[in-house]
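Excluded from the complex is one protein chain; the other protein chains are retained at their positions.
We call the chains A, B and C, going by the order they appear; numbering starts again at 1 in every chain.
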């Protein structure tokens, strides 16, 4: 439980630094008979790749080609662990040499030093967003398991750089820039992104995840409530600083008579976000996550070097202007991983 | 991992229904030599008891007397598991008979049925807030372990019924009504509470947890990041619908240049809430949780019976008007449990 | 995972010292709908009690009365955790004061000191065989879950003090002295026991566990093979020094052509003991455990005191002449716990 394994029965273990030889993972506990192949995973990885999601701003172009190493035979999972690897092919670690002795504000440089007494300073090492590729691969397997059961998960951006979007057609967001749920908001978001880039700055936003077809009953009280596991899953993604379910923080300002969803058919409201007492109630799950602006900005910042001396830094390397487009598929993947695990756990309750 | 154990090395396992014979728990992994006695735990339980926190509204008066059953010898922990039990002495389950066949909106009645095919309908059973007494007892042990290390955790209410409070003297909040961090807000909150009670309604709010003295290095990337574990811990408390760290959702609207904390000594800001890359950076941890209004309201609501037929319900029994005062000590306890676990895990990294 | 929780999905967590206020446990992950009551558990506890199993020699007479605290409603499990407690009522800790500073050979006195830097020296504390009462209670719940599925587990003594028994009617052993599978061996065993007692000495033996009706497919390769989990379960019981499956150590001396079981119907042999590749094959499980002679003997022994000075000790207190009769129900319980867990895990594979 040293932090690199996720899940109880459907379990993803990951490894890999930004500029090491490769990253990858092992999925244990996936039942046999799930149709799976490299293209199924590759399709999801391509969405997460720098440049996908419509927001430019990174020079790094990794093919992120996944290779399946085990656990699949004749096109289906066998029940044994599924190993996969993604080679790092475009590492350019020389870019990062200059900053070897400086701590980047908003990054994990100093905290990795504090924790481990050392750090792989090439491009963030394990703390790099590149780590999330293995999560997306794991989520693709979870999604393949859940798809025939009628569970679908979509994720989209509901606010970017302070500009909110209407949620009109969330299922279409996957093919739009910024994963926008409303095409009309895109020009405003593009303008906002250009402004930030022009001033060497970066932007954050809010992502919503919507899970449909989740059967009532998923969730393991009292500590492994469905919402607790979702919060754990999403807050564990770099750059996420807040998670809420259903009405979330707004619920704190409502009266009980406003926030309670009457139990009627069809449902009239979903303040609960599909979860009561930590257990899915059959309504859609609604989860939102706050994503901070990416800390790598092209402006001089005050910092300290590794020996504690004051310094200034201009963070070089190749960077996105916002984590949003890369985080959207990751949050979707993490939600799928939670649901796959909870689905299997529920089989032990009522199977 | 069926949901009733919390933690990896410092582990709390709990049991108990609202109206069963007793509730309690087992703490495993507490090191030897921690001064511990029943009064140490009782002190924390008394804060959580109905009526504490200054907000009246429940008729139930449980003494919540804890009894230590093992793991303590001559006033100190021995390293063996610490069993404890809290008897249920004032159960009045007849109050709940009437609602046996009706599902209460906003409660877990229907989801427990969906999950388990049955439910202990007496007062919420396992889904009752009464379950959290065992969390508070566990947190008291975690706190006893952490206290000599200089870690202190305080929790207080920063918003109640939509009315925010200034955070003036958080350490004093524990002795004020509503756990208010500013005595001047109390009259407004009392008025708000009376209004809600008069209309048979209920209120929510926002609780902040502040952890001081947390050493840099705690947190286990990548899935068990400190913020991920805190989100998991707090979102798993009934009524919590959102969790944020540092600037939280507000960070989504800031520019990178605004949200980055310069690495200077002394620190000038703490947008990160004391966590970078999932690892504590030595600054105070700042966590906020949104608490929904309590769903038991004294007003007629539309619902369904257990067979799915439409019905109306007026929830009887003894109820608080807001969960806020009872949840404050619980969130503090959960934070202590996370920190105790992360402290011990960090010993395996750099010990 | 600090050692006091057993199982992955069907999980038993235990606590309690020999001479503390009480011992007990929590069973998490038991599905709803299992018929359960205090008498069901008490029946198994009574078998384990000093004096049961036909071998006299202890003066301690604990009623070992179990009290169910949660997780059962209207005579059936609800799916929530099952808490139980057994009070210690006959502790006589004064008996042990004299030996407070001396380490008893063959006991855990010195190793607990080495591990924890202290120990609860009253009657063995957590290392006392009394701890196993909670295992038997847990096994009773596992057995209640498995019984309707046709799984039955019996345990009996196949060798005592060096004298082997024929295995004639293992199912009847539960009601015989020494859990003997052949009534004719009992007089010889009684003579052996009397000889040992007369010389202030103690005896060991070999216990066999037979599990019938275990469905093919149970077991989780590669580390959680069914035989690996059984070995873990049984070797973790105090006094057990060896575990073997099927032909066990004898298989090391056979040729492959002798040890392979032909796959024919009905089966002609069971050298494998019902497990191939760590997975049950549908034949009976056959497991044997070697139990050392109880280390508390009424003879002077050379030892050291807690400061490391040489000393001699005559162990006082109330002691059995052999652990065998008390261990038989414990090994049966541990086997049931393993099977219950593996049964539930298998639901996640093929459910």
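Quick note on the criterion: contacts are C-beta pairs under 8 Å (C-beta built on N, C-alpha and C of every residue); 3 or more make two chains touch, one makes a residue touch a chain.
This one's a predicted model, so the numbers in the text were calculated from it and none came from an experiment.
Screening A:81, A:123 or A:329 against the full complex identifies A:81 as the residue touching the chain left out. Among A:48, A:104 or A:126, only A:126 touches the chain left out of the display. By the touch rule set out above, chain B reaches the unshown chain at residues 1, 8-9, 29, 31-32, 79-80, 221, 344-345, 347-351. With the whole complex as reference, residues 1-6, 8, 14, 103, 105-108, 110-112, 114-117, 126-127, 131, 159, 161-162, 196, 200-206, 216-225, 227-236, 238, 241-265, 271-273, 275-282, 290-297, 299, 301-304, 308, 310, 345-346, 348-350 of chain C touch the missing chain. Contact between chain A and the unshown chain involves residues 1-5, 8-9, 11, 13-17, 20-26, 28-29, 32-33, 67-71, 73, 76, 78-83, 85, 115-120, 125-126.
Here is the rule we go by: only the chains that are shown with their structure count from here on.
The chains in contact with chain A and with chain B alike are C. Put simply, the C-alpha centre of chain A and that of chain B have 26 angstrom between them. Chain C has its Cα centroid 46 Å from the Cα centroid of chain A.
Mean C-alpha positions place chain B and chain C at a centre distance of 38 Å. Counting partners per residue, chain A has 1, 8-9, 221, 345, 348-350 as the residues that reach two or more other chains.
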